[in-house]
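Heads up, this is only part of the complex; the chains shown haven't been moved.
Every chain is named by a letter (A, B and C) in the order it is written, and numbering of its residues begins at 1.
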Amino acid sequence: MKILVTGFDPFGTDKINPAIEAVKQLPAQIAGADIVKLEIPTVFDRCATVVLNAIEREHPDYVLNVGQAGGRAAITPERVAINFDDGRIADNDGFQPINRTIQSDGATAYFTQLPIKAMARAIRKVGVPSTVSTTAGTYVCNHIMYQVQYMRDKHFSALKAGFMHIPFLPEQVVSRPNVPSLSLADDVRGITAAIEAMVAYDGKPDIESVEGTIA
Amino acid sequence: MKILVTGFDPFGTDKINPAIEAVKQLPAQIAGADIVKLEIPTVFDRCATVVLNAIEREHPDYVLNVGQAGGRAAITPERVAINFDDGRIADNDGFQPINRTIQSDGATAYFTQLPIKAMARAIRKVGVPSTVSTTAGTYVCNHIMYQVQYMRDKHFSALKAGFMHIPFLPEQVVSRPNVPSLSLADDVRGITAAIEAMVAYDGKPDIESVEGTIA
Amino acid sequence: MKILVTGFDPFGTDKINPAIEAVKQLPAQIAGADIVKLEIPTVFDRCATVVLNAIEREHPDYVLNVGQAGGRAAITPERVAINFDDGRIADNDGFQPINRTIQSDGATAYFTQLPIKAMARAIRKVGVPSTVSTTAGTYVCNHIMYQVQYMRDKHFSALKAGFMHIPFLPEQVVSRPNVPSLSLADDVRGITAAIEAMVAYDGKPDIESVEGTIA
C-alpha cells in the first residue's frame, strides 16, 4: 500500500507551517505502507496541480493532506469538503477568492473515504487530543481536500482521500496569548497513529463511536 | 412575500430553547414580508414532516430554520447542510443515529439560497455579533437544514431556505462557567435584521465581503 | 443605607463602556438603599480623587466600583485588589505605568468587604451568569479597587467596598469574533441583584458556597 501525505508551506504572518514540518518527520513506512511525502504551496490555483502530478507519478492508494488550523486545540480529521473558496486573507500568490465555486461541474461537497472516527480514536490512544471535524473552512485547506475528491470523482475512482487539520505549534503562539498549540512531536505521533488506523481499517467501514456535536 | 420561520423545542438537559423563544417574539411582518412561525420537535425523524406540512399549507417563499448552538458567541447563518446524521446525544424521542445517511438519493450537501453574508452584516449593524458558519453540525439542526433543501431539490424548486444558529441564553449558562451567551432580546433583533436582509437581497446575489476563516 | 456605585468612561479603542452605561440605568433605590451614581475617568492618577470627593460628599455605607473585563463571559465580583499598577495600554491621559507600587505604605493587597459569593449567587438567580474572580488585573480597575480599600484602611474604617467586572456589550464584539458579551439589560439586572444581596447580607458573613477554582 502507498500513501501520499502532503503538507502546506507557511502562509500569512507565520514563518513556519506545522503541516509540512510534521509530514517531513514521518517515517518512510507506517504499518507496512509506503509513505510518500510532498510539500505543496498555499496557493489556491497551484496546489491541486502539484498533488495531481504526484498522484500520476506515484499511483498512491491513499492521499492524506495535512494543514494548519490555527486556534484548534486538537488534531481534527475532516469529514467533508465543500465546493466553495472564500479567503479571509490572500494566498501565497496574493490571490484572495471570494464566494467562488471551485468546480462548476463538481458536487456541492464530497465526503472523505477515510475512517475518520477510527483515526481520531487512534490518535487519542497515543495520548494526543483529537476530534472529528465537519468543516475544513473555505481557505486553501478545504480547497485541496475538495480538489483531490474531485479528481477522484472524475479520474481516480479507486483512490481514497482525506484531510487532517493540526493546531499551531507552541512557538507560533508565543505572540498569541490564550491560543492553544500542539508540539511537533505530538503532531508526528498523532499523524502516525492516524495512518496506522487508515491501514487497519482499509476495506472496512468506520467505527460507530459517538463523535457528533450538538449544534 | 411569505417567510416560514421555525424554532426547535428544548432538548438535552435544557428546559428552554432560545430558538423557539426568539421565533415566538418576532413581529408578524418584517420589511413587508409575512412571518409564519412554527415550533418543531427536536426529533430526527419527525421534524421534517412538521416543516413539510407547513410548507404545503402556507406556500412560503422562504424557510428559515433557527436552532441553538451552545458554546458559540454569535448568531451564525449557515452556509451548508450535509447528508449525515451523527448524534452526540439522543433526540427528544430517545433516538441517536450514528454515521447515518439522511437521504440515499440526496446530494452530499446543499448550499443555502439565503444571502448569509448580507445577513451577518445586517445583524452586526444592529449591534449583535454575527459571523457566517460553514458547519451546522451533525445533530437535528443540520438534519432539518438538509431535509428542507432536499424537499426543495425534489419538489419545491422555487423555495429558498436556510438555517441560523443562535447561542445559549444567559440563563442557560449560569451553570456553565466561561460559556458565552446572548440575550433573547438580541436574538430577536438579530433574527429580525437577518430577515430584513433576506427581503432586501431577494433576487440578488450575496455580498462579496470577507468572511472566510483560515482553516 | 447609601451605596455609591461608580462606572468608568470608555477607554482603548472602544467608544462605549458598559460599566457607566449600566450604572446610569440603575434605579435610584434598590432594596431600600439609596443609590448614588458616579462616572469616573479611566485614568490611573485621577480616578481615586473623584471617588474620594464623592465619599466625602455623600458619606456612603458602601462603595461598589464597576468596570469592563473584555473577554469574560460572566459578571465577576472581585475578591482582592493588589498594590500593583501595570498597564497593557495607556490610560485616557496617555499614562501607562509599568511595575508600579500604588501606595508605598499600603498593604500588598486588600480583600473586599462585600459578600461576593452571595452576590454571584443572587446574579445567577436572576438568570445572569456570574462567578467570583480572584484577579481584577493590573489596570485601572484593580487600581480603583485598591485605592478605595486604601482610603478605607487609612480614613474610613466603617466603609465597605468592592469591585465588579462586567463583560463587553454585544455591540462591542461585532468586530471581535468568538468573544463573549452580555447585554446592557442583563448587566443592569445583574448589578441590581448583586446590590440586593449586599443589602441582605449587611452585617452578616458571606455564604459558604463552593466557588473556588482549581488552579
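Here are a few things to note about the model shown:
Just so we're on the same page, a residue touches a chain if its C-beta (ideal position, glycine included) is under 8 Å from a C-beta of that chain, and two chains touch if they have at least 3 such contacts.
Bear in mind the structure is a predicted one, so any value in this text is a computation, not a measurement.
This structure file defines a homomeric complex of 4 copies, of which 3 are shown in place.
One rule holds for everything that comes next: only the chains that are shown with their structure count from here on.
Both chain B and chain C are touched by no common chain. A rotation of 180° superposes the C-alpha trace of chain A on that of chain C, rounded to the nearest 5.
The chain with its C-alpha centre at the largest distance from the centre of chain C is A. By the residue-number overlap criterion, the interface of chain A with chain B counts as same, with over half of its numbers used by both chains.
Compare each chain's C-alpha centroid with the centroid of every protein C-alpha atom shown, and the nearest one belongs to B.
If you average the Cα atoms of chain B and of chain C, the two centres end up 38 Å apart.
Here the CA centre of chain A is 47 Å from the CA centre of chain C. Each chain gets one centre point, the mean of its Cα atoms, and the points for chain A and chain B are 29 Å apart.
Residue positions of chain B touching 2 or more other chains: there are none.
Residues 73-74, 124, 127-131, 169-171, 173-183, 185-186 of chain C are the ones touching chain B in the complex. By the touch rule above, chain B contacts chain A in their complex via residues 12, 67-72, 79-80, 82, 84, 86-89, 96, 98-99, 107-111, 117, 133-139, 141-142, 165, 205-206, 208-215.
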